[in-house]
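Excluded from the complex is one protein chain; the other protein chains are retained at their positions.
For clarity, chains are labelled A and B in written order, and residue numbers in each chain start from 1.
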Amino acid sequence: MFDGKKINEIKTSIDRWEKETVEKTISRFPERKEKFTTGSNAEVKRLYTPVDIKDFDYEEDLGYPGEYPYTRGVQPTMYRGRLWTMRQYAGFATAEESNERYKYLLEQGQTGLSVAFDLPTQIGYDSDHPLAEGEVGKVGVAIDSLKDMEVLFDGIPLDKVSTSMTINAPASVLLAMYIAVAEKQGVSKDKLRGTIQNDILKEYIARGTYIFPPEPSMRLITNIFEYCSREVPKWNTISISGYHVREAGSTAVQEVAFTLANGIAYVEAAINAGLDVDDFAPRLSFFFNAHNDLLEEVAKYRAARRLWARIMKERFKAKNPKSMQLKFHTQTAGSTLTAQQPDNNIIRVTIQTLAAVLGGTQSLHTNSRDEALALPTEESVRIALRTQQIVAYESGVTETVDPLAGSYYVESLTNKIEEEAIRYIEKIDELGGAPKAIEKGYIQREIQNAAYRYQMEIESGERIVVGVNKFQIEETEKKEILKVDRTVELNQKEKLARLKKERNNEEVERVLKLLKEKAETDENLMPYILDAVKAYATLGEICDVLREVFSEYEQSVIL
Amino acid sequence: MDRPIRVLVAKPGLDGHDRGAKVIARALRDAGMEVIYTGLRQTPEQIVAAAIQEDVDVVAMSILSGAHNHLFPRVVNLLKEEGVDDVLIIGGGVIPEDDIPFLLESGIEAIFTPGTSTKDVIEFIKNNLKR
Partner (left out) sequence: MNIEERLLKGDKRACARLITMLESNDMEAVEILKRLYKNTGNAYVIGVTGPPGAGKSTLTDKLVKELRKKDKKVGIIAIDPTSPFSGGAILGDRIRMNDLSLDKNVFIRSMGTRGSLGGMSRATWGAVKVLDIFGCDYIFIETVGVGQSEVDIVKTADTVLMVMVPNLGDDIQAIKAGIMEIADVFAINKSDLDGADKTKLEVEMNLDLNENTDYRPPVVKVSAAKNKDIDVLLEKIIEHRRHLEETNKLEERRIRNNKMELLKMVEEDLMSLILDKAVKEDLLERLARDVTLRKTDPYTAKDEILKLVVNE
């Protein structure tokens, strides 16, 4: 974009500017800090100029929206065509309550549902498991069996909605339940649209709701890829998540690097299982965090898009353009919310929303101001949604595609994040790929070092968090919050006990035995899991059978 | 005391958000304490058993799932049942303000919510040891 001669001229004039103009000012008014850094601790220069992107090649590095390498966006018209999906993740204690809520949302014109499950469900325990005590219905809906799933989607036409389910280790079981409910509604599998998170690798790294060791977990995932490419072709089979990696304290570069490294592992696993890359890759989706450092975040999304496109094309020889498009959901960073002066969080979320939108997200969840305290109240959830709507309809940033492109700073940051992410991915390749790097604790250690550094920066005052280590006030005002009461757990247990009495227990035994046998072979388990849920075997029973065969993952301490 | 303070850092309940627990563990180590880290998904029974065998001075627990009202007091009571009365018990995580009085009353001696400096935790431990 710039010729060498021009660049040299600019270099000379920068030197002149530094000497003649800057030095004079600094001698009288020193800068606030000796070193300026991004939210991820990358050094930021005083000024960015064409020199910082001197090798920049517009066609090759950016190209056009909707075209390789997709730096500027995966759709040609982006938000001029359609705004991003405003998808608020919400969990309600029981299937009944959630069902009511979904119906209300659908009446309001929403077409996408997002299901949050409680922790016992996410870890494959029924509500009556000793470890479930105190957790039932707390962070989402409790699902023990197909019965609960039938209630959850009662009266909701599954051929008309798209459903996103935040479920990982037991994803195949919940997907099977969803398919079974659809069948009862007379909806065939090929009409189902939605997403399961299904990203086990980041569970080992950051989120913690794993059940089985990596190897059988990867098998379950490729089973889903294969089954869905055949039977449920419109289903997004995985949402490869950097969100939780970032929440665990990673830098922006690490978020991109570790997420894409996980992505590579899934693609490799599927190819090794005999799938053609273009058969499943278009159904891969991503999930990123939106943090406070606006411009670094925008650069992060752009770098991730470009890097993934290159990986898919060059490393995996994908042919279908859809295989190269990194489509992603975004959630604002929960870890940036403060318990102190919670209303300040509204402003943080606004900045993060802008980052996601300027970065070209496909869908967005905005956090509520009170989430550092507890589950959000209805009012807080509304403000969070309104934040998205104000950015969408009032800010003007949606009117053109990728408006920050060409900024010397943003392009230079985009390049830098991509380069550093590549270095991480190379290191992970050296270690034998993401699963091995996780087993060795490499990825966890990198993240924890970043997290610890971040915390120490706050404590030393090097990094300012408004209301936490500066601008504090004495807070007496009562903060209204939402609570889930204990009766949910009791009701759920009662329902479960009744189910176990009323169902055909011989049939349950038969399907579970068959599942166990098949788990010991290499066969795709989806059809057998589907049979098991249809016989009303519970989530816990199904996962127990698999635990027996696969054993359980044991966390290794890495500090 | 001329021996290092021993602290059990545990995550009761099912949530996997251990960033806080790990940052604290590291900060306590850097403050010269011996930290016994037991990881995710610990039952109150396991925490108490570990606290006894490790003869710790402090039990520090973190929960972000909302199960604190149930699990924190369980640990306190189980320790009591075992006759342990010289261990300082503290908790942290996403804990609503409303719940704090109840937790303090039930024997958790301090609750640290998001935004707490690790220095405050270290200071609190040093000033409130029971033996």
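Here, a residue touches a chain if its C-beta (ideal position, glycine included) is under 8 Å from a C-beta of that chain, and two chains touch if they have at least 3 such contacts.
In this text the structure is predicted, and so the values were computed from the model without any measurement.
In the full complex, the hidden chain is touched by chain A at residues 213, 440, 551, 554-557, 559. For chain B, the residues in touch with the chain missing from this view are 2-4, 6, 25-26, 28-39, 42, 45-46, 49-50, 52-55, 82-84.
To be clear about the criterion, only the chains that are shown with their structure count from here on.
Centre-to-centre spacing of chain A and chain B amounts to 30 Å, using the average Cα coordinate of each chain. Interface residues of chain A, counted against chain B in their complex, comprise 119-120, 122-123, 125, 130-135, 138-139, 203, 206-210, 247-249, 335, 337-340, 371-375, 448, 451-452, 455, 458-459, 465, 468-469, 478-479, 481, 483-484, 486, 555, 557, 559.
Looking at the complex, you find that chain B touches chain A at residues 13-19, 22-23, 25-27, 29, 37, 39-41, 43, 65-67, 69-71, 94, 96-98, 113-115, 117-119.
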